[in-house]
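One structure, pasted below without further comment.
With one protein chain removed, the remaining protein chains of the complex are shown where they sit.
Order as written gives the chain letters A, B, C, D and E; numbering starts at 1 within each chain.
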Amino acid sequence: MNNLMSDGFGLMLLGMGFVFTFLCLLIVSTTYMSKLINRYFPEAAPVAKKPMAAPTAGASSASASATDPKIAAAITAAIHQHRNR
Amino acid sequence: MNNLMSDGFGLMLLGMGFVFTFLCLLIVSTTYMSKLINRYFPEAAPVAKKPMAAPTAGASSASASATDPKIAAAITAAIHQHRNR
Amino acid sequence: MNNLMSDGFGLMLLGMGFVFTFLCLLIVSTTYMSKLINRYFPEAAPVAKKPMAAPTAGASSASASATDPKIAAAITAAIHQHRNR
Amino acid sequence: MEQKLLNLYHDTGIYQLEFGQAIMIVVGLLLIFLAIKKGFEPLLLLPIGIGAVLVNIPGAGFMAAPVYDAAGHMVSPGGLQYYIYHGGIETGLFPLIIFMGVGAMTDFGPMLANPKTLLLGAAAQFGIFATVIGAVLLGAAGIMDFTLADAAAIGIIGGADGPTAIFVASRLAPELLGAIAVAAYSYMALVPLIQPPIMRALTTHEERSIKMEQLRHVTKAEKIIFPIVVTILVAMFLPSAAPLLGMFCFGNLMRECGVVDRLSDTAQNALINIVTIFLGLGVGSKLSSEAFLNIETLGILSLGLVAFSIGTAAGVLMAKVMNKFSSTPINPLIGAAGVSAVPMAARVANKVGLEANKQNFLLMHAMGPNVAGVIGSAVAAGVMLSYVGG
Amino acid sequence: MEQKLLNLYHDTGIYQLEFGQAIMIVVGLLLIFLAIKKGFEPLLLLPIGIGAVLVNIPGAGFMAAPVYDAAGHMVSPGGLQYYIYHGGIETGLFPLIIFMGVGAMTDFGPMLANPKTLLLGAAAQFGIFATVIGAVLLGAAGIMDFTLADAAAIGIIGGADGPTAIFVASRLAPELLGAIAVAAYSYMALVPLIQPPIMRALTTHEERSIKMEQLRHVTKAEKIIFPIVVTILVAMFLPSAAPLLGMFCFGNLMRECGVVDRLSDTAQNALINIVTIFLGLGVGSKLSSEAFLNIETLGILSLGLVAFSIGTAAGVLMAKVMNKFSSTPINPLIGAAGVSAVPMAARVANKVGLEANKQNFLLMHAMGPNVAGVIGSAVAAGVMLSYVGG
Partner (left out) sequence: MEQKLLNLYHDTGIYQLEFGQAIMIVVGLLLIFLAIKKGFEPLLLLPIGIGAVLVNIPGAGFMAAPVYDAAGHMVSPGGLQYYIYHGGIETGLFPLIIFMGVGAMTDFGPMLANPKTLLLGAAAQFGIFATVIGAVLLGAAGIMDFTLADAAAIGIIGGADGPTAIFVASRLAPELLGAIAVAAYSYMALVPLIQPPIMRALTTHEERSIKMEQLRHVTKAEKIIFPIVVTILVAMFLPSAAPLLGMFCFGNLMRECGVVDRLSDTAQNALINIVTIFLGLGVGSKLSSEAFLNIETLGILSLGLVAFSIGTAAGVLMAKVMNKFSSTPINPLIGAAGVSAVPMAARVANKVGLEANKQNFLLMHAMGPNVAGVIGSAVAAGVMLSYVGG
């Protein structure tokens, strides 16, 4: 009984303590990471989206040629809608 | 031998009997269901298609804006064709 | 030791031998196959793409009607691009 | 070294190939030919054919069981088809997942608009049970070695529903699974050849020309409630049919409810396709020479044809009877669609109807009995599992 | 023959149905109703509801264990939900795969733009641990039969994160899994009803009107490195949270890295959809009358509601404190989003903010604490697994 209760309070203390510790640590790390990145690699040409190559195999490539941008926009919207349907 | 045959006929009788009974029951239930629904909930604004939310997670939304309906129709047809290819 | 080495050389001999034998066999078979096909079934109306029927079930069909070919081309390109993204 | 060369030779198919295996490879190639060139239910018969070829390659070990040592560590892995068959078919998982996908593809609208067409889906199941009698007779006469379980599994071919046939066969007669599945899908593909003569023989030109009234509009709410009603009725009256019909109705509910379209979409596409590939390979694994090259297979193929024909006839005759008593006209041709084989049988009814009357479009009317046939054969399957297993 | 007819009758649901099963079928139907008609997390509650109906059909055998003979051959196959539950939920595979997919759907941009909102995601986890105390009190007082493991599993409902709750419950209190999952998803769906009164009660109109500064642009590189940083910190400080957060970060890395879009796309669509269907059926299998129809379930549902409310309050109060000490203004409403329930809780914060000030768009600001809440509850889950299991 008493044991269960003390275990419960222990879990609460430890749990909240750990959650705060960990997320504070994450704040520090994240802030530091962002500073580092933005100082030394300032938006250095973001990793370009490459056309996907299949694992090991032929397929694909032949990245499609340009199409009328207005139609393309419409299509993209439609596909997106369709995908999220 | 005889046993196998009598079992076979038993299965036929029971089977056809049950299939008819069950499907008749379904006719009654369905008819009754339709009447009930159409009396008490006459085409009450059919459950709208909501934009899909991911299980628990962010993602998505931003339901696409309107596009020229003619182009949209063409696209829908194309996607449908593509999907069923 | 010696055993391992002789096994290794055995594997090499047998392996390269078999790879060449098999691929030569394949050259012969393929060449012969192509000749046979092109003599007796000269590009006989290639198996048409049928609209996919679902395994056993209703669904689908209603193969989409014709759409403006220019738009259709744009769409196809867009879908292809999208698929390979 | 010469020893190793000899080993390699002893490993080759040429050295090991038995006559039965060679025949079964040819059978597999025949299925592939029918699938590709004749368009016989290619989604299933192509993987089944490949599966039959692969499982009969001597020494390739596609059906090899894995070997474990005493400590539970794997000594040698099993073959691909071993894992597929025992993981997905013996357990019944694959047919049930496919049935869910089929449910997600099925529109019950036409049936809900005209519920009495359910009777046609019931009548056409007569083919199933007549075939059971046929198999029992062959067994009782000592011509073939069929038990009641075998007879029941063979009869289900007449249900014209692939996943149902595989599910029942895997539970009642696993050793006949290969032949039963091949028969079921082959005859489903042959619907446009098998049905029309029977339909024409049993109907007059006037009957075939009957025009039916346009179907009423079916509301969204009806379509959503219907699968739930079916599930509850099955739960109350035939729990042994609940795996099949429960999953079917689950799929259909996902389709109709409108709030889980992404799940419905996946059930109809990626998931059913993945499972179809593996189901085919797994069914093909049962096309071994011992299981297939015997007199029983001939019996199964013949009885399957009988089942289809009787089912078609029973559906048409039932529709003629209903036409007599119904206030609205019923074209007897739509009775043939009660065997299921969705949507092929409905298209056949439409085509034969158009022959008699250029203005007579029966497709939507035939879809009612067509999907009713799916329910009907699942119910028949439930009775069989309960009767034979119980 | 009469014997067989009697057997068939004895097989029916009507004959076998126990009162508890009937109730649980009704509970299942209620979940389906909530999913479809009320839009309560339908992607999960619909499959869970169907799963609850199916598992309670007497004689249908959805949870039947397979039977093998001494030689290892299958005598009778197991039920669908048996394989799903033991294969995907008991093992923890399904929640982890879903967490990977959720990671692939999550944009950490708003959180990276304002990392101190992570504190809000921490504060809101107080709901979890306060609930643990509540459950422990009920257990210690002898009112309900909860162990520490049960209390921990119940508390995690307050994390407002479905897969986390299922993962923790499957490890700490499998017999409570059904009730916990239902509570978690139901309350997540009720966020728009539960949170606003609490938010309004704890804030003044002026506080709710606070406008926040626009978020800075977050670079691609930051987004790519972030999941790696989280993984390393978890590895160093809380390995017991590594399964959940490791898979979450893996999914997020696939999303952000830009070189494996086809994998990311599959993780977000086909794969998560397939697993969601099966996860739902598997969770539903735990909704048996013995496990669900007891006083403990009432406790779980009540405590879950308490957990949500306390979590919301803790988040709002923390935001008020932070607003006091922060150089830039912080609207306390975004603290409520710290419970996770992505993206619902963030939308609620936005809506309540708009009520106070028509020009106040908090959505993006609330997304930071919202995704921080996911990390926060996964960390809390790790602590629990370590503390209770260790």
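Here is the rule we use: a residue touches a chain if its C-beta (ideal position, glycine included) is under 8 Å from a C-beta of that chain, and two chains touch if they have at least 3 such contacts.
Fair warning: this is a prediction, and the values are worked out from it, not measured in the lab.
Undergrad: With the full complex in mind, choose from E:Met199, E:Ala270 or E:Val339 the residue touching the hidden chain.
TA: E:Ala270
Undergrad: In the complete complex, the non-displayed chain touches which residues of chain C?
TA: 1-2, 4-5, 7-12, 14-16, 18-27, 29-31, 33-34, 37-38, 41-44, 46-50, 52, 83
Undergrad: Write the list of chain E residues that the hidden chain touches.
TA: Output for chain E: 86, 90-93, 96, 100, 170-171, 224, 228, 231-232, 234-240, 242-243, 246-247, 250, 253-254, 257-260, 262-263, 265-267, 270-271, 383, 386-387, 390.
Undergrad: Can you list, in ascending order, the chain A residues touching the missing chain?
TA: The missing chain touches chain A at positions 6, 10, 13-14, 18, 47, 50, 52-61.
The definition used in the following text is that only the chains that are shown with their structure count from here on.
Undergrad: Could you label the chain D-chain E interface same or different, taking same to mean over half of its residue numbers are used by both chains?
TA: Answer different: the two copies use largely distinct residue numbers here.
Undergrad: Write the angle of the rotation needed to overlay chain A on chain B, where the fit uses Cα atoms and the result is rounded to the nearest 5°.
TA: About 120 degrees of rotation relates the two copies.
Undergrad: Between chain B and chain D, what's the gap in Å when you average each chain's C-alpha atoms?
TA: The mean C-alpha positions of chain B and chain D differ by 20 Å.
Undergrad: Once you find the CA centre of chain B and the CA centre of chain C, what distance in Å lies between them?
TA: Roughly 37 Å, centre to centre.
Undergrad: Please work out the Cα centroid separation of chain C and chain E, and write it as a whole number of Å.
TA: From the centre of chain C to the centre of chain E is 45 Å.
Undergrad: Among the residues of chain D, which are close enough to touch at least two other chains?
TA: 224, 237-238, 257-259, 261-262, 265, 383, 387
Undergrad: Please set out, as single numbers or ranges, the residues of chain B touching at least two other chains.
TA: Only 10, 14, 18, 47, 49-50, 52, 60, 71, 75, 79 qualify.
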